[in-house]
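Just one protein chain is left out here, and the rest sit where they should.
Moving on, here comes chain A:
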Amino acid sequence: MKIKVLKTGVLSTIQDLGRMSYLSEAIPQSGAMDSLSARVANKALGNQDDCATIEFTYGDAAIESKTDLLIAYAGSGSILTVNEETLPMERPLFIPAGNIILINHAVYGARIYLAIAGGWDVPLVMGSKSTYLPAGFGGYLGRVLKKGDLLNNAKQLSDVSLAFLKFLCGDRINYPKWSIAKRKMLPGHLYEIRIVPGREFGWFDAQSILDLLSAEFSVGAKSNRMGYQLGGAKMKRVRQQELLSTAICPGTVQVSGDGGMILLMADCQTTGGYPRIAQVALVDLPLCAQLRPGDTFRFIEISRQEAEDLAIRRERDLARLTRAVELKVEI
């Protein structure tokens, strides 16, 4: 299977579930900002969760099917169409050769993930196919996708992918009636981000903590895959001691010198020296990934134990989903 990029979009890169094994060498995790959507797109095809996907930010892109394709997409921020027909999310899509797929901007959200049966075929760099733009490695030649790029799938398909292909193939666009209901795994409110108090939570005054847990914050214009600058109340320190650099990770909320908060995202550095007021619950990082500059949200405090329970429950739900997709083949 092969596609050609006709229009590159705002920021389109290859991402999988990230590069965890080289953090000690200061190689960022990277990977899909909304890993839940990337995994759902892969699961819908019977792929392994860590198959490479294309992360399209704010859409505005177009691709052409140079061969027949079996693809799936998930996330928010864009809708795929072919000849003005909307392609539904979260299910396998058979697209015959010679179609132009438009990736159009949607009202809510920022990022969608386009998966293909077998995953996109790019080399593994340090154990991952994710693109890390600041150092120019991983993904497709270490860079954003550009007009004219040709991308292939990896040739090894799972039995589930082969079965979907056999069932759906033909001379027209085809897809099953079912879809994965990713929404059911998300909390009721998409603009409430759950946090656990960070290591230096106690370094800030009472008013700052009240603001942190009750006021609205907005995603700043200077936000990218490394992190979001948050607009809103400033956090005032009561402890002024210098903090020695230590490990940080996506979801860490740091407070910079001027009291502004920075929410670290997928491409963040591996160590940092700003006080950490909070840590976003792992299960809510996908919600953060869908926030756009200007969007407002609130933080909700939960305990470390609740965050851990949520993470494990989410993984159980996802494992069940894999089985459910396999069952679609058996019927």
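Rule of thumb we're sticking to: a contact is a pair of C-beta atoms (placed from the backbone, for glycine too) under 8 Å apart; a residue touches a chain by one contact, two chains touch by 3 or more; residues count from 1.
Heads up, the rule we're going with is that contacts and distances are computed from a predicted model.
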Per UniProt, the name of the complex member that is left out, chosen from "Tripartite tricarboxylate transporter permease", "Xanthine dehydrogenase subunit D", "(2Fe-2S)-binding protein" or "Inhibitor of KinA": "Inhibitor of KinA"
Omitted-chain contact residue, chosen from A:10, A:23 or A:213: A:23
Absent-chain contact - pick from A:58, A:94, A:120 or A:137: A:137
Identify the residue among A:249, A:265, A:288 or A:325 that touches the chain left out of the display. A:249
Out of A:44, A:282 or A:325, the sole contact with the unshown chain comes from A:282
Which residue numbers on chain A touch the omitted chain? 20-28, 125-126, 134-135, 137-138, 196, 199, 244-249, 251-252, 269-272, 279, 281-282, 304-305, 307-308, 311-312, 315
